[in-house]
Each structure stands twice: as C-alpha cells, then as structure tokens.
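Excluded from the complex is one protein chain; the other protein chains are retained at their positions.
This part shows chain A:
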C-alpha cells in the first residue's frame, strides 16, 4: 500500500467516524427536544396547580438562571446580572453530546492523517486540486469547530458541521478524486501555500458563521412565535442561546472569515501578477471572490445599519456562504477561466 492509498483509506475511515459523530450530535438534539417537552409538561402541570414539583433540581431550570456574581465585600449586597442571552431551558449534561465531540476528535485525527499522507505522497502541500482542497478545507472546518468549542459552547452545531463536512468529503472523494500528479509550472510558487491555505481557512470560518446565522433565523422565528414551549416545532431551539447572542457569535466568526478572505484576495492578486502578468483581470474565479467579498462587506455594514440588524444581516451571511460554495463547485467545474486547477 503506498502513501496515497493510505491517505484514501484514512479519509474514508474518518468519514465513517464523522458519520457516527453526526448521529450522536443528532441524538443530542433529539434529547434536547425531549427535555424541552418534559419541561413544558411540568410547567403546565405547575400552572394548573395539580402536580407537585418532582425532581425539580434535575429537570432543566428556566432561563435567567445564569448569573454572574460580582465581587462582594463584607456587607454589600450581591449584584446579579440577568443574562438575557441565555437559553430558555438549560439542557442537562449529555453523554451523547460528549460522545459526539470525542468521535469528532477521532475523525479529525484520521482526517488529518489522510491530509498529511497525501501531502507527503505528493511531496507538496495537499491543496493543489479540488480533491485536495476539499480535503484540507473540511479538515480546517472541523479544526476551527473544535477550537471554537473550547472557548464558546457551540457543540449544538455538531450536527451541522458533521453534515456539511460529510457531504463535501463524500462528493469530493467520489467525484473529484485524482491521482497525485506534479504541479504545472503556473502552480509552482510559494503563493500556492499561502493563498490557497488562507482561502480554505476563510471558508471554514464562513461555514461556521453560516450555521450560526441559519440557527439564528430559526431562533428568531421561535422568539416571535411566543414563549409557549408546547407549540414549538423544533423544540431543541429552546435549549440554544437567544437569537441575539447567536447573531453576535455569527458576526464574530464571520469577521474572522472576512479578514482571511480579504487576505486571500490580495495574496491571489500578488500571485496573479507573477504568474499571469496582471494582478486583476476579472477572471471568473476572481469575479466570484470579489462578489463574495462584497457580500460579506455588505453583511458587516448591515450589522451597523438601523433596520438591518438581526434577520436581514443573517440572510446576507447565508447568501455569502452560498456564494462561497458556488465558487468552489460550480465556478470551478463549469466556468471557463484561468483557475483551471480542479484536476478534473
């Protein structure tokens, strides 16, 4: 078995593990929904005054529980800040969720092995054609996800992240696979390492931002629908942060993506000048990179424009990521241009 075969094997193993992680994350969402139902039933029972509160501590506690206690000295009263952004229902500690994260980490290690062995077998960075770009790009999506959940509990995004990565890897593994071939002269440049890597990093952040914005929209609809948990369709939403908190998180992730995207655009221009004799020529891929940049610039403006915060700006982030995916798939395969390196 040569290195590339090992790489392919690791990649498919990683996908199998990711699929299990996806199931675990999905089960966790289902459990959250069940908890919300139970909580709603209990609330109803309490309101009717019939049942007594059984196991009250174990059942999730209502929002506004998350508080920050400020420093107290001697006799001063404790000041409690009400966290308006907290979820309505605090989910219980979930073993399924932890299994999902553990599986994601195992899958990530296999995925990283696939990526590194592909690079060693090709004796260059493993992102010189569509197959390799998809492999590295999805690796970065998972990496960014694992890094972010250390700081902020976004584990509820696991279903989305695993789903997206599985689809991208599946399509790439089946349709985009190409054998290792040497780089054509136009790609023999240090800018390949920088430009393409930063582009995939930007894509990873945009992907996460997309997920947060999409959930924000669902959450916003739920909040408009009122507080009655019994009428809720996607019950697990009640265990997620408020739409405003989701919006702020999405923004923070998307601006990091925007910085990387800006850098991709500039590094690409510098490289294009060396390889093609001009730094900007409205090549189809350049056009779409520009379009994506402008959409996200619009998104950042929308966040600072009255009447455009909230759902409208979330839609822009979603359109932006749709454009990123369009740029990666449709433009690469069907549009004529100088970025003809899909290897297909």
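Everything below uses one rule, namely that a contact is a pair of C-beta atoms (placed from the backbone, for glycine too) under 8 Å apart; a residue touches a chain by one contact, two chains touch by 3 or more; residues count from 1.
The rule is short, and it goes like this: contacts and distances are computed from a predicted model.
Q: Considering only the chain that is not displayed, what protein name does its UniProt record carry among "Hydrogenase maturation factor HypC", "Cytochrome c biogenesis protein", "Cell division protein FtsI (Penicillin-binding protein 3)" or "NADH-quinone oxidoreductase subunit J"?
A: From the listed options "Hydrogenase maturation factor HypC", "Cytochrome c biogenesis protein", "Cell division protein FtsI (Penicillin-binding protein 3)" or "NADH-quinone oxidoreductase subunit J", the omitted chain resolves to "Cytochrome c biogenesis protein".
Q: Which residue among A:28, A:88 or A:283 touches the omitted chain?
A: A:283
Q: Write the list of chain A residues that the hidden chain touches.
A: 68, 70-76, 79, 81, 179-186, 188-189, 248, 251-252, 255, 258-259, 262-263, 266, 269-270, 273-279, 281-284, 287-288, 290-291, 294-295, 297-298, 300-310, 316, 331, 335-336
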